[in-house]
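Got a structure here, written out as structure tokens. Questions coming.
Note that one protein chain is taken out, while the other chains of the complex remain in position.
Now for chain A:
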Amino acid sequence: MPSAPPSLQTVPVTLHINGKRHDLDVAPWTTLLDLLREELKLTGTKKGCDHGQCGACTVLVDGVRINSCLSLAVMRNGAEITTIEGLGTPERMHPMQRAFVEHDALQCGYCTPGQICSAVGLVAEGHAESRAEIRELMSGNLCRCGAYTNIADAVEDVLNQQQKAAAE
């Protein structure tokens, strides 16, 4: 933990991360992103700008996609947090993770966890129906390698699978 000046206390916080309860004492200025990466070693959540401008740090909080760099950990007391590690493992990938690999929707891989968490959040929101909407609603997640068309393919693929499953 950061060694806080003596006048400042840490704050007790309970977070449920990837289905596991964590009772933590965190400094009030620690972001959710830094807590995940530095304290809990969940480094799958990436830091790309620390300003909410790139989306690399996207995680799901109570099922909703957020930029974890713009949230202080203490603001999320009691929340259910899903990071990329909680979606799947290399051996048992989430359908979105599988679709990303299949469509080569990643190159360097650094924006990928954020893209995938964002895409999972997007599908859950239920209002992306066309490719144009996918592109628009994924625009908070930058990919400098330029995998955008493949990311849109992957998200579209998962959406279609879900619609098919729902119809059956």
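Assume a contact is a pair of C-beta atoms (placed from the backbone, for glycine too) under 8 Å apart; a residue touches a chain by one contact, two chains touch by 3 or more; residues count from 1.
The rule is simple: contacts and distances are computed from a predicted model.
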Hidden chain of the complex, named as in its UniProt record, picked from "Aldehyde oxidase", "Adenosine 5'-phosphosulfate reductase", "Peptide/nickel transport system permease protein" or "Tripartite tricarboxylate transporter TctA": "Aldehyde oxidase"
Residue among A:V13, A:I84 or A:V158 touching the omitted chain: A:I84
Hidden partner chain, residues of chain A it touches: 1-3, 5, 27, 29-30, 34, 37-38, 41-51, 53-54, 56, 83-85, 87-91, 93, 97-98, 100-102, 104, 106-113, 116, 134-136, 138-152
